[in-house]
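Questions regarding the structure given below will be posed in turn.
With one protein chain held back, the other chains of the complex are shown just where they sit.
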Amino acid sequence: MAAPRIGVFICHCGTNIGGIVDVPQVVEYAKSLPYVAYAEANMYTCSEEGISSIKNNIKEHNLNRVVVASCTPRTHQPLFRNACADAGLNPYLFEFVNIREHCSWIHMQNRREATEKAKELVKMGIAKARWLDAQEEFESEVYPAAMVIGGGVAGMSAALNLANQGFEVHLVEKEPKLGGRLLKLNRIFPINKDPSELVESIVKTVEGHSKIRLHMPAVVKAASGYIGNFDISVDEGGKEVSFKAGVIIVATGAQVLKPELYRYGELANVLTQLDLEQRLKDGELGEFQNVVMINCVGARIPERLYCSRLCCMTAIKNAALMKEINPEAKVYVLHRDLMTYGVEFEEYYREVKEAGVRFIRYTPSNLPQVIGAERVESVRVYDELMDMELELPCDLLVLATPLIPNDDNEELSRMLKVPIGDGGFFLEAHVKLRPVEFAMDGIYVGGSCRWPADIRESVAQGYAAASRAAIPLRQGLVKVEAITATVDPKICKGCGTCALVCPFDAIELKESEIRGLEGKIVSEVNTALCKGCGLCAAACPNGAIQQRGFTDIQLLSMVNALSGKR
Amino acid sequence: MKATSEEVQTSVKKLFEDGSIGHFIGYETGSDSLHVTPCFLKSGQAASRLVWNPLCANNLSKYLLDFKNVEGKVGIMVKGCDSRSVVELLKENQIDRDKVFIVGVPCSGIVDREKLLEVLGISPAEVVAVEDDGDAFLVTLKGGTQRVDKEKVLRGECLVCKYPTPLVYDVLLGEAVSSLPWVGDDYSLIKEQEALSSEEKALHWNRELSQCIRCYACRNICPVCTCPECIFDKKAPRWITKANDVSENLVYHLVRAFHVAGRCIDCGECERACPMNIPLRSLNKKVEKDLLELFDYTAGIDVEQQPPLTTYQVGDLDEFL
Amino acid sequence: MVRQTKSRIIEKNRLTELLDKLAQDYYLIAPVRDNNVSFRRVGSGSEVTLDYINPVLSPKNAFFPQTETLFRFSRDDSRGSGTEPGAEADREQVIFGIRPCDARSLRLMDMVFNGQYKDSYYLNRREKTTLIGLACFDPAETCFCPTFGIDPASGEDVDILFSDIGDRYLVEASTEKGAALLDRFAKFFAELRGDEEQLREARKAGLAGMKKLDVKAIADKMAPLYEGDYWESIGMKCLGCGICTYLCPTCHCFDIADVSLDEGGERFRCWDSCMFPEFTLMASGENPRPNRKARIQQRFFHKFKYFHDRNGELACVGCGRCLRYCPVNIDITQIIEDVTSGKAGNE
Partner (left out) sequence: MQDSKEVQTEFKPKILAFCCNWCAYAGADLAGVSRFQMPTDVRVIRVMCSGRVPPELIIRALANGLDGVMILGCHPGECHYSEGNYLTRRRAHVLKRLLSYIGIEPERFQLRWVSAAEGAKFSAVVKETTDKITALGPNRWVDKR
């Protein structure tokens, strides 16, 4: 291997870095460090000028490692890696040093120390770069089929989207009927329509689609594999069915909380909003004169901190409906805050108020009280705005309760190795930048299993998940960032510690087939399954397994560089 | 009753004869009456060399690694503690249970040679034999016999041993010993150390570790140090230089303590091997104590038990926030 | 050269005072009880222990330290790059309490460091050191120095020999360096009373039963064992640790490495051991001594053959440390007997 020749490019980022850090001084310092063959400052390394300077200098100075000290690798690493690749340098021979977010922006009052810190960070980056190796990305074929779990509106939207693009879709629904929670609703806001029209037309399309294979009632029993190559087994009405899929979309929805509050379940005229809808739908509601609705029942409390978002609109919708059925009825909505985001919803709220529905704000420190022995007779509430206690006559109390995670989320999470976040909902890869993907490649998420979502959002997320899932399906090949684990079978002792800590079952103990080591039991990494977390490398007692791009020697060199060792 | 050397010899001979084993690893008398040395047999003929007495300190289980590729089964003599390192070796797939024949010997404590000589105020040449005699050792001297209380002359690990009888064996010679009467709080010495101030601790360990000559005897004798190439022998990355100074020694000993965390079974071999008398068990015991307190884990008990640092509970202690 | 002996006595109760004085004027190295007794630098006489047969580490550290800076360098051009010898190179040192076996080992080490190549580091220290030996009357069960012609009560290889003869030490200087030191500290010493030689002879009774093996022909008997299986059985037992080599007063192998820091660095050498696999590991990955058998065989071949072929001496002084401290009780005396009796060849 050729001796390292490191090129260092230090970015002013306009004044973002250059205004604080003495960039020329850092450049001079970099030049004094071992293996540095070239160093320069750039106004903007990410500009066209900066990028071509990297490319030109790789050639001119015969550089075989590149270090850029600028902003964060989380946004700019691909750009600089590509620049290296364009100049014929393996993109993994690039190392990023963050002297903006981690230095100039947080030490604006102390230029001298910021400069010293930038020098040290650059020194550490160079120390790591010296040990970088060229890497090849692993490619694997994608089986052109998808599995969508959940036949609600989100799942159906996703399935239809992919099927219409021509991909085979396995849609797995645990109930005997498609439609999900929508089937239970009476009307849908803000259009105030019967959802069955909507559901039926979608269900019909799904059921009649030649590319959709329906598994119903069915539950996923096992799933193994990796992006492009999942092996799935479902229990379909007691029968085991197996198939392959290249991608998986999780759209399993959520359930409505049945509260243990306000004497729900004890008094006959206390309902949840969903109970109310069911009765309205079935025409079994009966007479009513005084309706009180309470919002945030079981939500935004210490045990369940989140806001379910939909319940406010549900309450407004049903309050309006009550007024519509019986214009003489008195309808009160007791709320903590009202979520009526979006153009139509705020307008809808105003209309309902005009129709005579009264909104009263209560505080969690002073909860409404249910009065009555056999039935609710009145509700006593402290009106925060009027600063007085009211007693509202009541013959129908309706509780708006939040959506809560399905009971089987945990099981599915373990099976698919996708995380569950606060409150038991599934957790996407990045709250802002990757909203419908899991960190686990090839698995996507949409609808209320992620977070309480209304129909429109569920449909949109279903489409979004499908469009992300279509990328690998369409490309037919997936590439894995070459930060996966590798084993040195010569020094591996086959203790299996790495396999025990691997969250992705990517490591197996196998008999080696390498010449000279035939029959030796050693760890073997399935690169397609490896997600590059490096847990194995940290657990291995003798460094026999390493994470590419984060090897022991690379990390140790950084630690030593920081300690003043070379 | 404790098994005698003769019983060991007879049964090993039989094992060779009936084809149960092709090799045997045991003890024989060493350079003097106060030493035994590992003994490797290929046939029953030499079985009369074997001994079993309170001087058999060596944990022989690591030698099993050298017999991976031999024909037939390897017989080995294990005490309670040694059997626990066998469990660890099995757990990490370092040996094949089907290729090992374990001759278990319940053990009521091993003599600390230096302590014995000091208590008796004699030189080793005067000793003829040491035998187990309940709560004492019977020491035959050239000029007569002396009984010495075990508690005064036992090895440190034997003073806190909770597993005198092997946990895994194919045949057990002698009666099982369920517990040892002198064993109380395993961790009283550790707790004393924990109570010191940071400065006192640093001084203490600086003094201890500066004496280390990095002969690696503690590592090489350790039955659970089984890496074919230790990270400390690697040239790249070089975790420690060969320079013998306290920073390098610190890295060596702390990393070693961590590497055997959840695997160390306190056979005491590291400390016995150390020519500089560094209290190495103290580091391992500290980790052992924490693993017990934090994760209710004890090493070397059950082959199926997952090592504590390769698993977790969502509800584990979280001090970090 | 005829050795002139200058004899004095020192009362036992004046020894600490003498050591105090020596510690003031010299870099004094003496046996100290830490976890174990070893030779260390002492600042006063009270730190010194006399309760030992032989310290766990021989005093080779004083001439050939386990870790020794060869030179330091700076990256600052204005300060020049070049070497900067350590200040310790110039100190005058005294070793008190060295046993005759260890003293003999220095003679063997001289053959290495003062042979074809002159090792200035070692030789400088040798030259600046005065050895005060302590005669050995109560050897350990592991001692076998007479095997190599060493008289444990003699001062052959030291500058001054102290012999414990009860209430006082007989003090004999056999070199000019030793005599000069006696003169310099004359006030601590007294004239002989006359019964000293008699008392010494009485004490020598303790040496009567010492192990003395016949090693006359050992080098020749080693040669045919090179291919034999004898070492297999020893290698099987051996742990491959460095105790025997590090504790051995005659083992002298070292490695050289650099410490490189931002501001500069140093080159140091440190003990190495033929028992370690990396000792012979080549950059290619090839290892000519790939197993414990090959390594332990090398150790004994070096001691009893190669060193002898080169220097006419066996590289062992019979101090017994390797036997005493070996965790698996590998017995060098047994090996010598096996080799010389021909038993080793029959295995």
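Per-chain residue numbering starts at 1, and chain names A, B and C are given in the order in which the chains are listed.
Convention: contacts are C-beta pairs under 8 Å (C-beta built on N, C-alpha and C of every residue); 3 or more make two chains touch, one makes a residue touch a chain.
Everything numeric here is computed off the predicted structure, so don't read it as measured data.
In the full assembly, the chain not pictured is in contact with A, B, by the touch criterion defined above.
Of the candidate positions B:L34, B:I278 or B:L309, contact with the unshown chain belongs to B:L309. From the options A:R130, A:R309, A:K531 or A:R566, the residue with contact to the chain not on display is A:K531. When the full complex is taken into account, the listed residue touching the unshown chain is A:A114, out of A:A114, A:L132, A:I316 or A:V357. Check B:I25, B:V139, B:I213 or B:L283 against the missing chain and you find that the one touching it is B:L283.
Mapped onto chain B, the footprint of the missing chain covers residues 193-194, 196, 198-206, 231, 239, 243, 245-248, 250-251, 254-255, 257-258, 261, 283, 286-287, 290-291, 294-295, 308-314, 316-321. Although one chain is not shown, part of chain A still touches it, namely residues 72-74, 98, 100-102, 105-110, 113-114, 116-117, 120-121, 124, 413, 417-422, 427, 429-431, 439, 483, 501, 503-504, 531-535, 537-539, 547, 550, 552, 555-556, 558-560, 562-565.
As a working rule, only the chains that are shown with their structure count from here on.
Looking at A-C and B-C, the interface holding more C-beta pairs in contact is that of B-C.
Centroids of chain A and chain C (each the mean of its C-alpha atoms) stand 68 Å apart. Counting partners per residue, chain C has 259 as the residues that reach two or more other chains.
Only residues 92-94, 226-231, 234, 236-237, 239, 259, 306-307, 309-311 of chain B touch chain A when the two sit together in their complex. By the touch criterion given at the top, residues 490-491, 493-497, 500-501, 509, 521, 539, 541-544, 551-553, 556-557 of chain A touch chain B in their complex. Residues of chain C that touch chain B in their complex: 34-36, 38, 56-57, 66-67, 140-142, 233, 236-237, 239-243, 246-247, 255, 257, 259, 268, 270-273, 276-278, 323, 325, 327-331, 333-334.
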